[in-house]
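The complex appears here minus one protein chain, its other protein chains still in place.
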Amino acid sequence: MRVNRPKDGDPISVALNAQERHVTFDASRGAEAPPELVQLLTPEGERVEHPAYDIDLTPEEVRGLYRDLVLVRRVDMEAVALQRQGELGIWASLLGQEAAQIGSGRALTDADMAFPTYREHGVAWCRGVDPVNLLGLFRGVNHGGWDPAEHNFHLYTIVIGSQTLHAVGYAMGIQRDGADAATIVYFGDGATSQGDVNESFIWASVFNAPVVFFCQNNQWAISEPLEKQSRIPLYRRASGFGFPGIRVDGNDVFACLAVTRQALKNAREGQGPTLIEAFTYRMGAHTTSDDPTRYRVAGELEAWKLKDPIERVKAYMFKNQLADQDFFDSIEAEAADLGRDVRKRCLEMPDPHPLEIFEHVYSEPHALLTEEREQYAAYLASFEGGER
Amino acid sequence: MRVNRPKDGDPISVALNAQERHVTFDASRGAEAPPELVQLLTPEGERVEHPAYDIDLTPEEVRGLYRDLVLVRRVDMEAVALQRQGELGIWASLLGQEAAQIGSGRALTDADMAFPTYREHGVAWCRGVDPVNLLGLFRGVNHGGWDPAEHNFHLYTIVIGSQTLHAVGYAMGIQRDGADAATIVYFGDGATSQGDVNESFIWASVFNAPVVFFCQNNQWAISEPLEKQSRIPLYRRASGFGFPGIRVDGNDVFACLAVTRQALKNAREGQGPTLIEAFTYRMGAHTTSDDPTRYRVAGELEAWKLKDPIERVKAYMFKNQLADQDFFDSIEAEAADLGRDVRKRCLEMPDPHPLEIFEHVYSEPHALLTEEREQYAAYLASFEGGER
Amino acid sequence: MTTLTLAKAINEGLRTAMEDDSKVLIMGEDVGKLGGVFRVTDGLQKDFGESRVIDTPLAESGIIGTAIGLALRGYRPVCEIQFDGFVFPAADQIITQLAKMPLRSLGKIKLPVVVRIPCGGGIGAVEHHSESPEAYFTHTGGLRVVACSNPVDGYHMIQQAIRCDDPVIFFEPKRRYWDKAEVERGAAPLAFDRAQIVRPGTDVTVLTYGPMVKTCLEAAAAVEQDGRSLEVIDLRSLNPLDTEMVFESVRRTGRCVVAHEAPVFSGLGAELAARITEACFYSLEAPVLRAGGFSTPYPPSRLEDHYLPDLDRVLDAVDRTFAF
Partner (left out) sequence: MTTLTLAKAINEGLRTAMEDDSKVLIMGEDVGKLGGVFRVTDGLQKDFGESRVIDTPLAESGIIGTAIGLALRGYRPVCEIQFDGFVFPAADQIITQLAKMPLRSLGKIKLPVVVRIPCGGGIGAVEHHSESPEAYFTHTGGLRVVACSNPVDGYHMIQQAIRCDDPVIFFEPKRRYWDKAEVERGAAPLAFDRAQIVRPGTDVTVLTYGPMVKTCLEAAAAVEQDGRSLEVIDLRSLNPLDTEMVFESVRRTGRCVVAHEAPVFSGLGAELAARITEACFYSLEAPVLRAGGFSTPYPPSRLEDHYLPDLDRVLDAVDRTFAF
């Protein structure tokens, strides 16, 4: 093990330096120490120590995390392929962010509640949401449709940042219930600029709500690099609102797990909110509609490939003989099966009936929609065979 | 002189302590040193030193500041009286905040631009806006109506926080013009919770815009005490956005002048934004419609009366023989004249013509308003004598 | 039977709802100790505590956003927007989240959030304190929009709104807060989405809601002596509309005027006019005419008596329907 300190010239420090360059204000007037990154597993698969955070995992648990990482990447790949083949309208890939999502997702207890953006396929996996359920939105057969209460995993939210307020409100509910639970809310680096996200920091702080803000800083908001959102590291935002912020290596599943677990524990114990900035990288396009070659250089991606969140766990497991080749083969096989299963059930997903347009808008009868529904039903019936 | 350190038990420290009590998070996890308050003149009228800020004022300048303070208080009093007599619909008194406004207002150069809330009568005064112009909005004869470009003083803004974004945009314009100017924007403690205000911090920081955020923390947002908006001192908010924040004694006109001058200078010189928290107290009601006895204890006001922003300057002038009784008498007389003049011209303010409803909504002809205007003119004409 | 002002009637309705269901919360700016700037929540924090009557930070988006979160956790928040003109910072949370989340979940989520908005002009206030933003919400599928006009409805409708499992935008006519009426607490209230004929008549149907109900009733009384009989309908529910009652009335009278304070252009009156014309085409002796605010921002208060449709403007529209 070595003490955690990103090496000069490694992609993370390069990125950090690039970011620091944009800090133009006089360092004597309020600048803080350079950001420290909690890391427990290096890109090379070495375990490192961190003074404040550690984690003790059984080989079984490590294998479990590895399996999670591989399987969610497989689901994601399959979804990208499904989109390419026209089976999904669009897909927001989590490629590169698996560790941030699995690490934080596995830190949650059943009683905790998670509020995702549109990219938390890994967290959904940890919560036990059937991956096929995630596809409906992207296929265009529904806007989400799962029951948030079933797995304590809220619906995907597309309007950037709105879910942060829902999460804080939910956490205020937990407080009122006196429940032993916390809320975690996910958002991106771009989202930190939205008024709602900052209001959610205020609410959480003022009411000391049991919420963990989990920002996946993948360094891009579509084409905009991080410096369009902030000139200092994002985790520092929290200090301005009076609660702790911490930066974790978002490609290190151990560190993400350890840091999130601690923050959730603090929240449950009445110590209020924490902001976690998981420093990671969006290895894919923003979505399947995006073309990142228009705005970012290829070298960046290449550098980050060396920090791959899965490879380092694999290297660690090899080095420490936590698994043999059979294990890795079996996970590959499971992944292939899962991919096939997801694909098959995606293709089977039925289109909604036209009259579903009028369903679920209100929970009690609504005269206007009843009227529109009847008129449209009659209209449809007027076509030959009742089909347009 | 004595080195600046608020005494135990004085109202400011009491308030600070009260506020600190609400800081419930573990002090070892990110808490900062107790807030330091820049003060150059004590409530007793003693000049004190501050390591980072000082000011050198000629007797003439001190007398000028005193005159400003007294005259804006007089205008404010007159407006309150006018409201009581039914001549204004409502009035937002600046009582107690004169030093914050005169100090910061006198720090501005002609080229600088100020964006007020609805309470910056003192800043308006410094910009050379005729006090009577401020009354139109409160009398209900217009929504403001002055030309912001005439004195580089923007219109009053009632929607809490919106003007902060305007100010940053304006500052971005200054940058593009390469002008030697800065922008200052005023807002209250309550306003710091609005998304817009936080977005304005982000914009200012990312674009390094020449803007000074001047928050008058008068400790109340209508009936809500500061702890409903923040659990740490407000000036610290800036650190989360990567620019300096500083707390100044808002009842100390010297300190407000010194700190604002420096922040504006930094802005003009390309060092970007500063947040100034002027720690002060709303000695009056929120507005003439408000009844503060419903939510705050009388003792609080009594304690703050001892920190009166005008009395301390007077004491200082007496002690240092910067003015004689004649001077004070002449200012009183001038204030009385000004009050009479404001009153007289307020009463003379004509009601707008009904058809003005349709004016100034668009700058180019607009068919719909033309039509509505014509119809309403005809309708009015249909009444006897053309009057409803 | 008690005589209550509208403000007090809503206050009592809130109190009853809070007594009936411990999940009901009040949240907003100054709703606690102050009891709201109009005192509609007066005394509730004292009696139900700070965890049920929540003074929030000063941010409307935050109020609605956290209310949604509380509703997801099983609470029934009643949010106060201090004045009509300050609902816009919350527009995104209302329009993209509150209105759409139940559908997003295919009905698995219910969002029983009530957004109370004191609305309308006539109190001599400064900018943003006199607006009538209902059309922004009636155009937003997923919301129910209602307006009360009197203490009886204030008392009952607020309770119905709270009990309703859908999000409700609840308009309260601020210039009528001090109007009094007898309220019978035990009475069975009219259904939440029904209009009410508040004055029967035969010659013209006058459709209105909120603050203009009183104005229209006065207009009806004023022309009675001239032998003109106006039927005044208080719509109460603005989305959905009680078109059944409206159409029946217009078919009987053959003439219709809609009166509201909001700007006429693209206002709710347009929807009523369009819908009535389609449904009652052969019964109409004249087009449906509208008396409303002008298509400008709300003017300074010294002009508001010109801006707001008053008795004369309503009667002018009535007269004009007879000119066809």
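The first chain written gets the first letter, and so on, giving A, B and C; residue counts start at 1 in each chain.
Everything that follows uses one rule, which is that a contact is a pair of C-beta atoms (placed from the backbone, for glycine too) under 8 Å apart; a residue touches a chain by one contact, two chains touch by 3 or more.
For clarity, every value in this text was computed on a predicted model and none was experimentally measured.
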Checklist entry - Can you list the shown chains that the hidden chain touches? => result A, B, C
Item to check | Omitted-chain contact residue, chosen from B:43, B:89, B:103 or B:144 | outcome: B:144
Checklist outcome for this item: Given B:53, B:170 or B:254, the residue that touches the chain left out of view is B:170
Item to check | Option from A:76, A:98, A:120 or A:196 whose C-beta touches the chain left out | outcome: A:196
Item to check | Absent-chain contact - pick from A:60, A:110, A:326 or A:351 | outcome: A:351
Item to check | Contact with the hidden chain (one of A:77, A:159, A:179 or A:303) | outcome: A:159
Checklist entry - List the chain C residues touching the unshown chain? => result 61, 85, 88-89, 91-92, 95-96, 99-100, 103-104, 127-128, 135-136, 138-139, 141-142, 239, 262-263, 265-271, 273-275, 277-278, 281, 286-290, 294-297, 324
Checklist outcome for this item: Residue list for chain A contacting the dropped chain reads 89-90, 118, 136-143, 158-160, 190-191, 193-196, 221-224, 228-229, 289, 294-295, 351-352, 354, 356-358, 361, 368-369, 372, 376, 379, 388
Checklist entry - If the missing chain were put back, which residues of chain B would it touch? => result 142-149, 154-155, 157, 159, 162, 164-177, 195-196, 199-200, 202-203, 206, 359-364, 366-369, 371
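Criterion: only the chains that are shown with their structure count from here on.
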Item to check | Interface with more contacting C-beta pairs, comparing B-C to A-C | outcome: A-C
Checklist entry - When the centre of a chain is set as the mean of its C-alpha atoms, what distance in Å lies between chain B and chain C? => result 36
Item to check | Residue numbers of chain A (touch at least two other chains) | outcome: 195-196, 199, 202, 206
Next on the checklist: Show the residues in chain C shared as contacts by 2 or more other chains, in ascending order.
Outcome noted: 56-57, 59, 61-62, 89
